[in-house]
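Here the complex is missing a single protein chain, while all its other protein chains stay put.
So that you can tell them apart, the chains are marked A, B and C in the order they are listed, and the count of residues begins at 1 in each.
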Amino acid sequence: MASKITIPEIQAILDAELPLVEVLGMQVEEVTAGTCRVRMRFKPDLIRPGGTVAGPAMMALADLAMYVVVLSLVGPVDLAVTTNLNINFLRKPGPKDMIAEGRVIKAGKRLAVVEVDLYSEGDPQMVAHVTGTYSIPPGTPDAA
Amino acid sequence: MASKITIPEIQAILDAELPLVEVLGMQVEEVTAGTCRVRMRFKPDLIRPGGTVAGPAMMALADLAMYVVVLSLVGPVDLAVTTNLNINFLRKPGPKDMIAEGRVIKAGKRLAVVEVDLYSEGDPQMVAHVTGTYSIPPGTPDAA
Amino acid sequence: MASKITIPEIQAILDAELPLVEVLGMQVEEVTAGTCRVRMRFKPDLIRPGGTVAGPAMMALADLAMYVVVLSLVGPVDLAVTTNLNINFLRKPGPKDMIAEGRVIKAGKRLAVVEVDLYSEGDPQMVAHVTGTYSIPPGTPDAA
Partner (left out) sequence: MASKITIPEIQAILDAELPLVEVLGMQVEEVTAGTCRVRMRFKPDLIRPGGTVAGPAMMALADLAMYVVVLSLVGPVDLAVTTNLNINFLRKPGPKDMIAEGRVIKAGKRLAVVEVDLYSEGDPQMVAHVTGTYSIPPGTPDAA
């Protein structure tokens, strides 16, 4: 199965509707049906004590990766909404770009569950691990 | 027991170390030992499809409220770190300021667990509910 | 609004369909629309190292409290299912009965979100805190 949305189509939604993506310097790099890779550029605005990337910036990156995974399954449905997000912070990231690798673990008619691994660029150790649930609006073509 | 930190002392830490707080327009309004209220001004930068406040902005607000609750218990320890955050999004917020009410539910030697309720200003229905865990650095004066 | 189910009606569902409730010695003590109190008798079968109540027994108690809260809102719908449960263990419980206090924080058409506080009988300090989500089957009379 192919992704139901292309990177330019996703970018158009993000540009029109999610200014925070631009503010935080996030960019979709890869999408297949049910997976994605998203990057967040390192910026001084995003640091926390210790010079490392702040937790909320990581949560924003994970949330975007979840959204992109859902779009890849259902197409350009801008009313899908996160209902739950759980994050475990594992290690201090470096002062570097962060990479989010997202993948679907359940694509149902009403709910999609997505897992996201966060990394510092160039370091194989996971920095944070996220699971989240998206609610799919009724009437959306079946993602399952 | 009184808060181990004042609002101006918190503000000084945030100004020096957490630029994202300023970027997102967040402000500490009240602190007692183990509780706080934090506000996030409504800004066009923070919206998501539908004109409402984006989820990541709410997570950033909740994370700040958790940090302030921890500071109120242990004093100005800038190396306390979030280890886990779980958020349930309950209702669409209005295009308004958001208010976070945080309170400690466990203050241990090594971990603090904090609960945060998020509201849209002027609406009594909870918009999102958060629980999270902070790791307290060894050697910190006992929060318990 | 009154509860859409009585304690005897709940007990009949539990007796017929959830043998684990009997195995673990759990009992519904109070139900109103959107709240409940459930008790788990202390039994040697439920202990963990240190002589205290095992975590999985507490999770089972919280899950039952969530289910009872959902039944109080939608009536005897035995196909409502938990989709997410998050628990923070706060303190070691005593070798005593445990009490779960559940309350709804969102009652939607498709999802209900419930919060549960767990206590050791006679001790005011919370032992564990749970939030969870239930999926409500389509066609169920509106819980909202």
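In the analysis below, a contact is a pair of C-beta atoms (placed from the backbone, for glycine too) under 8 Å apart; a residue touches a chain by one contact, two chains touch by 3 or more.
Please read these numbers as outputs of a predicted model, since none were measured by experiment.
Enquirer: Sort by label and list the shown chains the missing chain touches.
Expert: Within the full complex, the chain not displayed touches A, B, C.
Enquirer: In the whole complex, not just what's shown, which of C:Ile7, C:Ala33 or C:Ala54 touches the removed chain?
Expert: Counting the whole complex, the residue in contact with the absent chain is C:Ala54.
Enquirer: Quick one: say which of C:Ile7, C:Ala33 or C:Leu85 touches the chain that got left out.
Expert: Candidates C:Ile7, C:Ala33 or C:Leu85; residue touching the omitted chain: C:Leu85.
Enquirer: Any idea which of C:Asp15, C:Asp45 or C:Asp123 touches the chain not displayed?
Expert: C:Asp45
Enquirer: What subunit C residues would touch the chain not displayed?
Expert: 13, 17-20, 23-24, 44-50, 54-57, 59-60, 63-64, 78-79, 81-89, 92
Enquirer: Please give every residue of subunit A in contact with the chain that is not shown.
Expert: For subunit A, the residues touching the absent chain are 86, 88, 90-91, 105-106, 113, 115, 126, 129, 131, 133.
Enquirer: Residue-wise, where is subunit B in contact with the chain that is not depicted?
Expert: With respect to the unshown chain, the touching residues of subunit B are 83-84, 86, 110-111, 133, 135.
Just so we're on the same page, only the chains that are shown with their structure count from here on.
Enquirer: Since subunit A and subunit C are copies that touch, just let me know if over half of their interface numbering is common to both, same, or not, different.
Expert: Mostly the same residues.
Enquirer: Compare the CA centroid of subunit C with every other chain's and tell me the farthest one.
Expert: A
Enquirer: When the centre of a chain is set as the mean of its C-alpha atoms, what distance in Å lies between subunit A and subunit B?
Expert: Once rounded, the distance between the two centres reads 22 Å.
Enquirer: Would you kindly tell me how far, in whole Å, the mean C-alpha position of subunit C lies from that of subunit B?
Expert: 28
Enquirer: Compute the distance, rounded to whole Å, between the mean C-alpha positions of subunit A and subunit C.
Expert: Roughly 33 Å separates the two chain centres.
Enquirer: Could you say which residues in subunit A touch two or more other chains, in rising order?
Expert: Residues 83-84, 86 of subunit A touch two or more partner chains.
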